[in-house]
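All protein chains of the complex are present and in place, except for one that has been dropped.
Right after this comes chain A.
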Amino acid sequence: MIQPILSIENLHTHFLTDRGEVPAVDGVDLYINPGEVLGVVGESGCGKSVTSLSILKLVPSPPGRIVDGRILLKGRDIVPLKEKDMRKIRGDSVSMIFQEPMTSLNPLFTVGQQIMETVRLHRGRSRKEAREHAVGMLRKVGIPRPEAIIDEYPHQLSGGMRQRVMIAMSISCSPELLIADEPTTALDVTIQAQILELIRQLNEEQGTAVMLITHDLGVVAEMCHRVAVMYAGKVVEEGSVHDIFKNPLHPYTRGLIASVPRMDEAKERLYSIPGNVPILSTEMQGCRFAPRCPEVMELCMQSLPALTRQEEQHSCRCWLFDREQEDAV
């Protein structure tokens, strides 16, 4: 079996708030193989972003804190690592791009200075070498006239261009894993397609593994090899893109897929999952989705189902598919 580049085991990241401790990430298990694109899907507040920030240990602390679990990067647990050692990982073997290209670049520096920073930090290159490298990176991410753009300030570039710059910055040390936290949400549709294509190309040409966080199932279908569906701080279903779309098991996943508009069916209204995301607390019992679930059972309210394997690569966290429960019945 191949060693995954990243595997997250039973990760708990909690936030201390006025209303008590909020388990934003509540026992997440995930893995990403080398060269793979994993889609992490879920609605706002389900813990996608906090999971990704936890991987680089960038969760603002206080109030956030990794309470439990292991994050294995190429087999090495990084949870106990010190800040100094984390800095060596960040931007080098694991890097990240963010949702808002408008705000993730420092307005006071030229884009070149910001790209060069990464290389100079991790590779100790000279200013001249770093500059050449940055020009090369800008060219690689499809920016026209990179020699000129490198001296421009972020406010002179469009949103799509800035996101390209962000990508250039994050891949300048050839990371093995790229975490993309909703990289296209803030962009318009045509630019979205270009940016996704760029990420796909990086994945195919460089073999960079990508963790693509999104709430757009269309993007997942387009880009990913495997998908993890998150709900209320937990992974509820995980499998290959094919399995998830053709044979969704968890009622939440089915609801998500049913709520995507389709070209081949004329519907009056789109399906929407009734109810709201629950307010997270450490004292919750039972399945987190039970209050909104169309197939809720007595058991769902009382105890939490485990993430169980259904097929070779398809797992689901639901009592409907829990074999032990079937045996018990």
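Going forward, contacts are C-beta pairs under 8 Å (C-beta built on N, C-alpha and C of every residue); 3 or more make two chains touch, one makes a residue touch a chain; residues count from 1.
We take it that contacts and distances are computed from a predicted model.
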Matching the hidden chain's UniProt record against "Sulfurtransferase", "Tellurium resistance protein terZ", "Peptide/nickel transport system permease protein" or "MerR family transcriptional regulator" returns "Peptide/nickel transport system permease protein"
Touch with the omitted chain, as defined above, among A:43, A:129, A:152 or A:222
A:152
Residue, one of A:4, A:64 or A:160, that touches the chain absent here:
A:160
Touch assignment to the omitted chain, from A:30, A:56 or A:249, lands on A:56
Considering the entire assembly, which residues of chain A contact the chain that has been omitted?
53, 56, 58, 60, 62, 86-92, 95-96, 98-100, 103-109, 117-118, 121-122, 142-145, 148, 151-153, 155-156, 158, 160-161, 164, 166, 169-170, 193-194, 197-198, 200-201, 204
